[in-house]
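First the structure, which I've put down as structure tokens, then a few questions once you've had a look.
For this depiction, one protein chain was excluded, whereas all remaining protein chains were kept in their positions.
Per-chain numbering from 1; labels A, B, C and D assigned in written order.
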Amino acid sequence: MIVNDIRPLLAPMISILCAVLIFWRGGNAFLRRSFSISAAIVKWVVVFSMLQGSLAGKIYVTELIPFVPGISFLLRVDGLGMFFGMVSSTLWIITTVYAIGYMEGEHARKRFFAFFALCVSTTVGIAFAGNLFTLFVFYEMLTVCTYPLVIHEETPEAMRAGRKYLVYTLTGGSLILFSTALTFYLADTVTFAEPGILSISNGVGLLAAMFAMFMLGFGVKAAIMPLHGWLPSAMVAPTPVSALLHAVAVVKAGVFGITRIIYNIFGVSTLKDMALEGMDVASVLMWAALITIICASLMALMQDGLKKRLAYSTVSQLSYIVLGVSLLTPDGALGGIVHIANQAFMKITMFFVAGAIYKKTHKKNISEMHGIGHKMPLTMATFTIASLGMMGLPPTAGFISKWYLCLGALDAGKMVVVVILLLSSFLNAAYFLPIVYRAYFMKPQDGNLKTDEAHWTLLVPCVICALYVIALGLFADLPFVPLALARGAVTGFFGL
Amino acid sequence: MAEFAHHCPVLMVITFLAGAVLTPIVSKSKKKFSFWWAFFVSLLALLFSSCAVWSLYTKGPISYWLGGWEPPYGIEIYFDYISSITFLMTVLGALIILYSKKYIEHDIKEEKLPVYYTLVLLLLCGMVGFSITGDMFNLYVFLEILSLSGYALIAITEEKLTAMASFKYLVMGAVSSMCVLAGVALLYNVTGTLNMSDMALRLQQFEPIATSYMALCLFVVGFCVKAAMFPVHVWLPDAHALAPSPVSALLSGLVIKVGIVGLLRVIYGIYRLGGAIDFTTVTNFMGWLAAITVLVGAFFAFFQDDIKMIFAYSSISNIGYIIMGISLISFTQPERGYLGMVGGLIHIFNHAIIKSTLFLCAGAIIYKTGFRKLSDLRGIGKKMPITCGALTIAALSIAGIPPTAGFICKWFIVLGAIEFGRGIWAAALLIGAIFVFAYYIKIVNAIFFREPAEPILEVDEAPLSMLIPIVILAISCLVFGVFAYLPLAVIKPAAATILGLPPTYIPPGG
Amino acid sequence: MKKGLVVFALFLLWILLVYTVIVLPPMGSPENPTNTHIIPRYLEKGVEEGGAHNLVTGIILNYRGFDTMGEVTVIFVALTCVLAVLGRENILRHTSKAEVSSVEKSVIVKCVVRFLAPFIILFAFYIILHGAESPGGGFQGGAILGASVIIITLTFGFALVAKKLSLKYRVLFESAGPLSFFIAGMVAIFCGQNFLTYLLPCVAHTYQDFVRHLLLIMVEIGIGVGGGAAISSIFLAMEKVEKE
Amino acid sequence: MSVSELFYKLNVNFNYVVAMTLFIIGLYTLISKPNLIKKFMGLNIMETSIFLFIVSSGAIAGGKAPIFGEGVGPETVFVNPIPQALILTGIVVAMSTTALALSLMIKLYEQCGTLNADKLKELK
Partner (left out) sequence: MLRSLDVILLVFLLVTAVGVVRTKDLLGASIIFSAYSFTMAIVWQQLSAPDLALTEAAVGAGVTTVLFLITISRTVRREDE
């Protein structure tokens, strides 16, 4: 059921308005904070108000002016869009609170918060984009808006990281533009549809090439190896940015794009037809994801910087999602999509913790974090919960996604996936548990065991997220949690 | 009213002409008055041009017989869809004249002020005349008017090397004008007429002979030099970088587009309409060269330190976009070239706006600081936020980042190239665009994300007369990106008629 | 090596160009497209419609009047360009290069010029005004006018000419060409005709021809005076040097 | 095209051939001579060559100048007046370009002290 509604447009607009207001009057700390927080909340309310309808199968659509002939500026909230929009707007509130605390005393805060808001705006735009063209518009805007955040420190290292980021993502963007044009040429439309708009009659070779270009393009942001190079470098950014980049906005935009391409542009049947014709592109993607999962985990093991290790962990975790959607089975897709939310909550917790530690103790490296669990018990407790989630232990959220991924792999008859998932769980344990061990079971260098938590604006978001991680694991089958939403999306994709 | 609209095209030319001629007279005693006069004249011309364009889109092309002589006998002004570029010219002209007020007073001696405004008005007169005339020889005359004033405007300051830059431009420009004249001569010999549409008719009546092909080649060479396409672009970087900034804006924004208009007039107005001569070999060749131009311009821009030099090289690259767009033409199936043509035409429009913004911003920065090297301008964004913000918007736009104006062009040209089966051109364009973004981000980095250096600590925002044009142009970069249907409403019928399709043509797929 | 390459390329271009021109219909044949298409009407009605016995003058003022307006504009542009590059001369500051050089001017030259100059100027005006009947016309006369100013400057010195042709008037003269077209054209527009129409129906029938001649002569004089003044000013601007 | 036909064509269109040869001579001067003044003489030669071409194309064997005066009968043949009208404009344009170029050269010489293109390139 399609409903014309202004709310899909309203959601990104609120953040843009917020950015404009911050540019205008952001010099004043109070105004800046009130703008940021109230915009986050208002937007959440707007998105939330569509949740009920979306679960009931409604699709909210805002069709604006025709952008170019044949393609209009279309915002459309379907199951998948609602899912991603809900995740990002929820996390924006939390990250905003955290950022206000974290950025205390930093330079250029006006710029920071304005671009922060713009990033979220574009992310919601990506979530609600109703056609490939709109998606691309927001996708490129996201690239540009994150740049000032990445180079916020303005150090040579940050500049280098920013440059790397732009080169990777813009090259990817060009590939996407090229294949978007090809899609429009072949299908005369780029509007997302279920099940897909391309059919096998367009020529298998061409389709495979397009698929490759799309995957390379979105794969840059989804950090599929070997396109991941920008992500660890971009860790020079302030922690709320890393959290936003690696949990919500940028990387998830990449995997979201991949999901859209697979299910709404190509469609399951076309991809399966292609596999029959000898062009099994989905499997190629799956193998790429599998390799990424293992390699990134191994690389994470070798990192000493906490944020660097988290970054490689992100690379690995993102490929879970890619893996899930490339299995082309309902359960696999469900596991992948729901992992978008689960991984977001888990990873954002970890980044928050890393930031809190840095803010409090100015320690960046794991080797310096002896006994940090004694100083900041609550913070480290949240970290531990998130680590367990990463390993996929019940009752955390991570378990849910891994469970469905395994089911999907079995459906598809690919045992190797199950094996690698298990292996990956071990690797996750291997690189997260030593941190926990070091924090709790080793004495601090200075011998001081006094509790000294970070400021509440830093602590509260960590705790909320950690609680969420557990809650998502425990109550996974309630109607309002991500799993239910993801199920709605998957139903559409597979025509169930 | 209809009667008045009928006169408007010629009135535009006349206004600029009379305005220019009267400038030295009205400002004989008070040199600074020349600005107000020129501004007034440009506004008047803007009025006429908007009236003419309005009439064009409500009632169709205006055919105006000068002296009342019917076309093949007398000179005809044919105000068609291509001519709607005059609106852009008059708008930009007015804005740039407004901008010139402070800049030029600072840059040249007071006694030369009237000369400057005279030349600017003459340049506009030449461009407007060039775009509206329907007679080949008249085209040549206006080409000369605009070229000559262009050369002189570069050398108007006392700065070193300007004379050399201007001379280089002059030599290549003179050769190109001569090629155009030779083309006119050969075509006159073949057809016995000078009126464009009559030429097209007469081309059909005779056996195609080598002379017609040669004329086409000469035209293409001539206009490509004017448009600064690789490999005849060598004059452009120096000329556009060393000219006073408002002049650079005019030259980069409009004057090189005149070459494109010339190409459109000749290839599509005469040869395609004539239909007897297959010109696709030439357009194909142009397209390949354009693909190289895109890359060459982008590549060289990357190694410049002088901001105006960067913009100048990026103009070359963008001319490549435009020529690529308009070369996507099939002789037998005109509708296949439609999207590319739309892309090319809309890039004429958008690039004019974007590049003017960039040059005007650079000018404002140079006006305030006296520096033009990127390495000297670190952190200027913190001192001149509005100017540098506008510069950033324009930079994003020229790199084709959505939702700015530049993206629309990129989309259409890429789509056009793909539909035409020229994926490589599209690839060249996209690679070029990445390069473009790489060097614009270099600028943005330097001006925003660095601490201000010592010499620019005292700098403040540019004066209002400079900010108004800058802000208007920067906003239009955004507006025409989001509301792309505004320029498209004008450009789609233009593209369709150029290709010989009905003005209301809608491509398959909407 | 490089030179050889250039010569070779030019040789190829030459062959190409010669080929393209010799395939044209034979020169001088009355059947050529150039000689059959538009010309008959000009030869038939040109004199009557254009109001000049010299068809060339008739064409440049009537059928191709807009071109001629462009042409006089080009001279004006050239002048403005030269002024932009070199600047206007100033009697107080400048003198001519010829005067600075030590070459003594011979008496014969002075005498001849003194004697001939008035006739040259007279001849120039004759050509301007008689262009409708015999070879000549505005621009030819203007060029001769300019040339006369040049020889007078070279013989009698910079100061004399710069003073006699003082800037106060010269600025007006220079713009005479485009302005006369402007006036003639605007008169036509106000009479409801197209720009540059000389035969105005709003004038009483008996005077129409007279008004047309008046306008044509005004334009001719404008072209002549404008061209002459522009050439003189270009010359003066280029010839000037700073006084010691 | 046979040899005799070629010679016939070369003969009847001799003016055109001369014009094109002049064009090439001018272009050669423009390209290969380092001196700017010389370059411009070459450019002027190119321009006049095109003028010659256009005017020749309007000629008619035995045609008279297109002036209607005494001694003109109904059977008098006139040459084509349009090329003449065009070239009148062309000559003016050529002169204007030359004037601007030469004044630029004067300024260039004042600024750089040479008019040799090779030396100017080194100066930069």
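Here is the rule we use: a residue touches a chain if its C-beta (ideal position, glycine included) is under 8 Å from a C-beta of that chain, and two chains touch if they have at least 3 such contacts.
Note that the structure is predicted; figures quoted are calculated from it, not measured.
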item	value
Omitted chain's touching partners, listed by label	C, D
Residue in contact with the excluded chain [from C:Ile127, C:Ala184 or C:Val225]	C:Ile127
Sites on chain D contacted by the missing partner chain, in the whole complex	14-15, 18, 21-22, 25-26, 28-29, 33-35, 37-38, 41-42, 44-45, 48, 51-52, 55-56, 59, 63-67, 78-79, 83-84, 87-88, 91-92, 94-95, 98-99, 102, 105-106, 109, 114-116
Residues in chain C touching the chain absent from view	54, 56-57, 97, 101, 127, 135-137, 139-140, 143-144, 146-147, 150, 231, 234-235, 238-239, 241
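Definition applied: only the chains that are shown with their structure count from here on.
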item	value
For chain A paired with chain C, centre-to-centre distance based on mean C-alpha positions, whole Å	74
Chain centre separation in whole Å, for chain D relative to chain B (CA means)	29
Distance between chain centroids, defined by C-alpha means - chain C, chain D (Å)	18
Shared interface positions of chain C, touching two or more other chains	17, 21, 23-24, 32, 34-35, 38, 42, 64, 67, 70-71, 74, 77-78, 81-82, 85
For chain B, residues contacting two or more additional chains	137, 141, 144, 148, 151-152, 155, 163, 166, 188-189
For the chain C and chain D complex, residues of the former touching the latter	3, 6-7, 10-11, 13-14, 17-18, 21-24, 26-30, 32, 34-35, 38-39, 42-43, 46-47, 53-56, 59-60, 64, 67-68, 70-71, 74-75, 77-78, 81-82, 85-86, 133-135, 137, 139, 227, 234, 237-238
Residue numbers on chain B that touch chain D, as the complex places them	137, 141, 144, 148, 151-152, 155, 160-161, 163-164, 166-167, 170-171, 174-175, 177-178, 181-182, 185, 188-189, 194
Chain B contact footprint on chain D (complex, rising order)	23, 27, 30, 36, 39, 43, 46-47, 50, 53-54, 57, 82-83, 86, 89-90, 93, 96-97, 100-101, 104-105, 107-108, 111-112, 120, 124
